[in-house]
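The complex appears here minus one protein chain, its other protein chains still in place.
So that you can tell them apart, the chains are marked A and B in the order they are listed, and the count of residues begins at 1 in each.
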Amino acid sequence: MIDARGPAEHGIVSLWWLMLVLACAVFLLVCVMIAGGLIRSRHLSPDEPLPEASWGGPFIAIVGVAITGPILVFVFVLSLRVLRADAASTPKSALSVHVTGHDWWWQARYPNGAQTANEIHIPTGQRVRIVLDTVDVIHSFWVPQLGPKTDLIPGKRNSMWIEAASPGRYRGQCAEFCGFQHAHMIFYVIADRPGAFRTWERNEARPLMQPTSAIAKRGEQIFLSTTCAQCHAIRGTPADATVGPDLTHLAGRRTIAAGTLQNDPGDLSDWIRDPQAEKQGALMPSAPLSQTDIDAVVAFLEGLH
Amino acid sequence: MTIGTLDTGVPGESLPDFATGSRSFSWWGMVLLICTEATLFGLLIASYFYLRFRGGVVWPPDGIAKPTLSTVSVMTPILLLSSVPVHLGEHAVRKGHMIRARFAFLLGWLMGATFLLIQLVKEYPDTLKLFTPRTDVYGSLFFSLTGLHGLHVFVGLLMSLWIQVRLWKGAFTPERHVSVQNFTLYWHFVDVVWIFVFGTIYLSPHF
Partner (left out) sequence: MVDVAERLEELWAEKPGLADFIGTVDHKRIGKRYLYTAIFFFVVGGLEASLIRLQLSHANLHFLNPELYDQIFTMHALTMIFLFVIPALSGFGNFVVPLQVGARDMAFPRLNAFGYWIFLMAGIFMSSAFIVGRAPDAGWFSYVPLSNAHFTPGVNTDFYTLGVIFISISSTAGAINFIVTIAKMRAPGMSINRIPLFCWGELAMAISSVFAFPALTLAALMLELERRLGFHFFDIGKGGDPILWQHLFWIFGHPVVYIIILPALGITASVIPTFARRAMIGYAWVVLGEMAVALLGFGVWVHHMFSVGLPAISLSMISITSFVITIPSGIVVLAWIATIFSGRIIRKTPMLFILGFILIFVIGGLSGVMFAAIPFDQATTDSYFVVAHFHYVMAGGAMFPIFAGIYYWGPKMTGRVLNEFWGKVSFWIMFVGFNVGFFPMHITGLMGEPRRVYTYQPGLGWDVWNMIETIGVFIFSVGALITLINWWWSAKHGELAGNDPFGGETLEWGTTSPPPHYNFEHIPTIRSRHPVWDQPELRGGDQPIEAGGRALDDAHVTLSTSLLDARPQALIHMPHESGYPFALSMSLLVFFFGLLSGFLVVVGVGGLFAAASVVGWLWPRGQTQET
């Protein structure tokens, strides 16, 4: 959070540093008073009565109310300014990404029909609206470097905006406890320069890249004829289920299983063979496939650029 | 030392060895119990309106008809008027008219029991023909709010029995009757809560 990379988070971080300075001042006052009391006590004789402390009441009133009050009002007003900036609406022309929370992964849909999971691409230097829905329990969308978090709540469509100042890969994670794999509901916001983003978005909206190698073709057949296709969609094939992530351009992602594993043939093959070993409780069942079949499916999926 | 008092040990000082009203511990206990129970009802009623106004335009939802007032317009006066004999009963105890008090509390009990009986044998069966607690949020709220109130009436009836038995056994005198006071407080509370439950469940959907 401290490492802010976007305007929404910058405001929050300034607020934080200000509050931290104020907090340190208060803490120092408390330490000084206690230390003062301890040091003074060494010089006080047990036999003599303690001096009157008629300053006590005014001290409490002045420090506790007269000084604290205005400071609090100041911080309150400042926080509302940051809030207003963060909550301001995005321009009509802004890109709007529809993010849906699932146990335990993130679906992202774009206005041009592109659909991906767990890796949300945005263009740099502009506000992107994130519309938030959930299909099951409450989740919370949080990219610490880019902005505050917003909950995904059944029956309530929330939205927020994020903006990344420069290209990069910003880690995000579900922030509301959502069950077994709350810890592995990770996603990345990938900010590209607008040109690169448009290229990505166009490609992502296309149907699948037809497999060319024999093994990949066999992989496609296996994918479509077994349990895989009951949950996943690959646009351009009969597979159009929406339970699991859309895999049309899986090869373009760096991670799988919501940031749990790397998207390489080894991890992908492990994942397909036994998802429960990698991510206990995940809703994906083990595929009843032989290792050669799995290899074929992996070859097919890793060709989906 | 006079009768009904005890020496405190301070020469010449004696204090009554009983207490009523705000001098008694149990009266305060009852007041605080009512506070916490009132909060419970208040929050449930607040939940009712929260759920009603959170989105739906049509209330009751799902094609359920607005609540009919025929049965409840008989039940309500019976319950509310039952506070009168209970009040008179307490008054009679304070004045030492124990026979009158017995009849008053018996009447109050019968009225409360009648209310509960009508709710159980007429109002609920009629309502269940239209919807159940499982139908939707409206059904759940209807039955949980009226049911929670009914449970309180039931507890009040048990308390009344306890008071009446002790009244017959001569436990109370014009001075010593804090249990009667506490029961009376509770009964009035249950009646007042019904005004809010009635307003929420039976009247508010018509507006």
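We adopt the following convention: a residue touches a chain if its C-beta (ideal position, glycine included) is under 8 Å from a C-beta of that chain, and two chains touch if they have at least 3 such contacts.
Quantities reported herein were computed from a predicted structural model and do not represent experimental measurements.
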| query | Considering the whole complex, which of A:98, A:129 or A:149 touches the chain not shown? | reply | A:149
| Positions on subunit B contacted by the hidden chain, ascending | 6-11, 13, 15-19, 22-26, 28-29, 32-33, 35-37, 39-40, 43-44, 47, 50-51, 54-56, 61-62, 133-141, 143-144, 162, 166, 169-173, 176-179
| note | subunit A residues touching the chain left out here are 1-2, 9, 11-12, 15-16, 19, 23, 26-27, 29-31, 33-34, 36-38, 40-41, 44, 46, 50-51, 53, 55-57, 59-61, 63-65, 68-69, 72-73, 75-76, 78-80, 82-83, 86-87, 136-138, 140, 142, 144-145, 147-151, 153-156, 158, 171, 173-183, 186, 259, 280-281
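Everything below uses one rule, namely that only the chains that are shown with their structure count from here on.
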| request: Express in whole angstrom the distance between the two chain centres, defined as the mean CA positions of subunit A and subunit B. | output: 52
